[in-house]
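All protein chains but one are shown in place.
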Amino acid sequence: MIITIISAILILLGVVFFFGAALGIVRFPDFYSRTHAAGKGDTLSSFLVILGFAVYQLKDFHSFSHDWPILLVILKLLAVSLFIFMTSPVSTHALMDAGWEDKVKPEIGEGKPNHLNDDSEKF
Amino acid sequence: MRLSSIFAIIAVVITGGILLYGVSDFPSFGDPKSPANAAVPGSESVSQYFITKSYKDTKVPNLVTSVLADYRGYDTMFETVVIFAAGMAIFAILGSVGGESQPRVQEEESSFVDGDHSRIIVGTTCRLLVPVIQVFALYVIGHGHYSPGGGFQGGVILAASFIIIALSSDLDAALRRLSEVNYLRLACVGILIYAGFGVLCQVLESNFLDYGVLQPILLTDGPEMARSHSMLGVEIGVAFTVTAIMFAIYANLSSRGTLRDGL
Amino acid sequence: MIFAFDIIILVFLVIAAIISLSVKDLLSASMIFGIYGFLICLLWAEMGAVDVAFTEAAVGAGISAVLMVATVFNTKRKSSD
Amino acid sequence: MAEFFEQTLQPHFNFWIYVILMMIGLWALIAKNNLIKKLIGMSIFQTAIILFYVSLGVKEDATIPILDPYGQAEHAAADAEGAETEGEKKRDSYIGKKSPDPDTMANPLPHVLMLTAIVVGVATLGVALSITQMIFKEFGSLEEDEILEIVKGGGVDD
Partner (left out) sequence: MTFDHFSIGVGLALFVFMLPAMWRMSVGPTALDRIVAVNVIGTKTAVLLVVIGVVFHRVEMFVDFALAYALLNFTGSLAAARFLHKTKSSSEIFEEEGGAES
């Protein structure tokens, strides 16, 4: 029972972060900030949801000799989240770099330092 | 709106209307007693036979693999031949086979320029991930008896790993790992492995692709395990062909058949 | 078969198909066709066809979109409709 | 409302959507001007047909067509009933003891037929894309009407 509650809490936390990422994709003004929402929010929340389901697998775990396949499943689930952690930020990074090459203008508010709109200076 | 567009809408609406009308006579979705799933009275359904008897016949828990490589092995063999033929068609259309005979110049591994952050991040991650993807592809091919997977899936994933190499550095780097001559050889070897299993059964005085007679060669206990092991061999053949042809399609398409300076 | 997922995926599928046919940028069209592949894979997974879903996962994520992007790279990116 | 849902919507909703997807694909094949759009339409048409085939093998409340080597689903049901004792727990020996019930397992035959069709579909898509590239090399355009005009005007002057 305690395992189910822990996993439910982790999964709900992940769903909350998914909601944040979805909100960011709609509400943010320009491409770069949307990429930021997609890269960070989705990665963390998918990690949390998958971790929650991995914890839930432990409910059938009674003894090591009978239930070792469950440990294998948990290992694979953790591998899924690890690879999402590696690939999702890299692809958003590549996209952001391509956007800079593609001359997508970032949106800067009034009165802010505006060096990002200067094409001559690439950070 | 163009005239052809109006005619297209008329044709599509008529076809779709007829099909929508016909759908109303279908058995409902998910019905276990529909004619495709259950036995017609007086005869045994073939899919019910596959579900109930397949494990006894072949000792393979994944029913899809056992039906794919054993009961319908002849079909799968010619599906593989179709993929091979598609690869040959692409070579014929884009004209790349035998384009250059001298070996490719062995260049240095492309080094990173200072400040080229994108190349460093993407290149390093791909270098870390490609071995994992290749090991995973081999796992998918080999473990296809017990979990979803098999030759087609594993071959496609293996080809995708080479495509990732080509995307993270350049096409030359991928072609150095799997060159033009080698992928052609690999595609042919895959089909020869598949057909070889069939001919081997014929040599042992049985039908084409009837794996049960291979028991004295494979040294297994019982013809069921012989069928299981032969399926593994057949899947490996499929994986060779699919890997080679999928990578060949990408390499030719991305460089217009020249195999140089691709995407 | 999970009926709740079934309806939603089918509706999304029609939306993705229409969007990928209506954008004028062929690069976007090929990438949105990738989304169509993801949704098809989910549909097969919830129908219980795991092997088919695995094939679609490998093909749709790894090969299909990349082939289209390669062709668009070698031809023209702008489409008239 | 519930009656409409059970009598009309649930049995045939999937098939309606397949027909709609097929109509979208056919419309794109006929009416779209760009060749790559036509190929996308062809792929949509193809997936609609594959979807139709696979959905013939779907059974309600059925599991996937892979026998359970460790009997996990069975044990979950037994745990829920509370009838499980430690002595009966032999996960390895579940399969092979009894033959599975055909009604509780999805039909594997359509999966096999369609699994190869997907990979073959990608290979043929590759062939179509290579033909597209050669058309672009020859005519310099991917639009159908421009290509037709060039063909009607006597072909490409080399």
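For clarity, chains are labelled A, B, C and D in written order, and residue numbers in each chain start from 1.
Quick note on the criterion: a contact is a pair of C-beta atoms (placed from the backbone, for glycine too) under 8 Å apart; a residue touches a chain by one contact, two chains touch by 3 or more.
Nothing here was measured: the structure is a model prediction, and the numbers come from that model.
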Item to check | In the full complex, displayed partners of the excluded chain | outcome: A, B, C, D
Item to check | For subunit A, residues in touch with the removed chain | outcome: 4, 8, 11, 15, 18-19, 21-23, 25-26, 31, 34-35, 38, 42-43, 46, 49-50, 53, 56-57, 69, 72-73, 76-77, 79-81, 83-84, 87-88, 90-92, 94-95, 97-99, 101-104
Next on the checklist: Contact with the hidden chain only, please: which subunit B residues?
Outcome noted: 118, 122, 126, 129, 132-133, 136, 140, 147-149, 153, 157, 160, 163-164, 167-168, 263
Next on the checklist: Need a quick check: the contact residues on subunit C for the chain that isn't drawn.
Outcome noted: 2, 4-5, 8-9, 12, 15-16, 19, 23-25, 27-28, 31-32, 34-35, 38-39, 41-42, 45-46, 48, 50, 53-54, 57-58, 61-62, 65-66, 69-70, 72-73, 77-78
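Operating definition for what follows: only the chains that are shown with their structure count from here on.
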Checklist entry - Quick one: subunit A and subunit C, Cα centre-to-centre, how many Å? => result 22
Checklist entry - How far is the middle of subunit B from the middle of subunit D, if each middle is the mean of its Cα atoms, in Å? => result 16
Item to check | Per-residue multi-chain contacts in subunit D, two or more chains | outcome: 10, 13-14, 20, 55, 57-60, 62, 65-66, 110-112, 115, 119, 122, 126, 129, 133
Checklist outcome for this item: Listed in rising order, subunit B residues that touch 2 or more other chains are 30, 62, 64, 148, 152, 156, 246, 249, 253, 256
Next on the checklist: Considering only the defined contacts, which subunit C positions touch subunit B in the complex?
Outcome noted: 1, 50-51, 53-55, 58-59, 61-63, 66-67, 69-71, 73-74
Checklist entry - Within the complex, which stretch of subunit D touches subunit C? => result 10, 13-14, 17, 20-21, 24-25, 28, 32-34, 36-37, 39-41, 43-44, 47, 50-51, 54-55, 57-66, 106, 110-112, 114-115, 118-119, 122, 125-126, 129, 132-133, 136, 141-143
Checklist entry - In their complex, what parts of subunit A are in touch with subunit B? => result 83, 86-87, 90, 93-94, 97
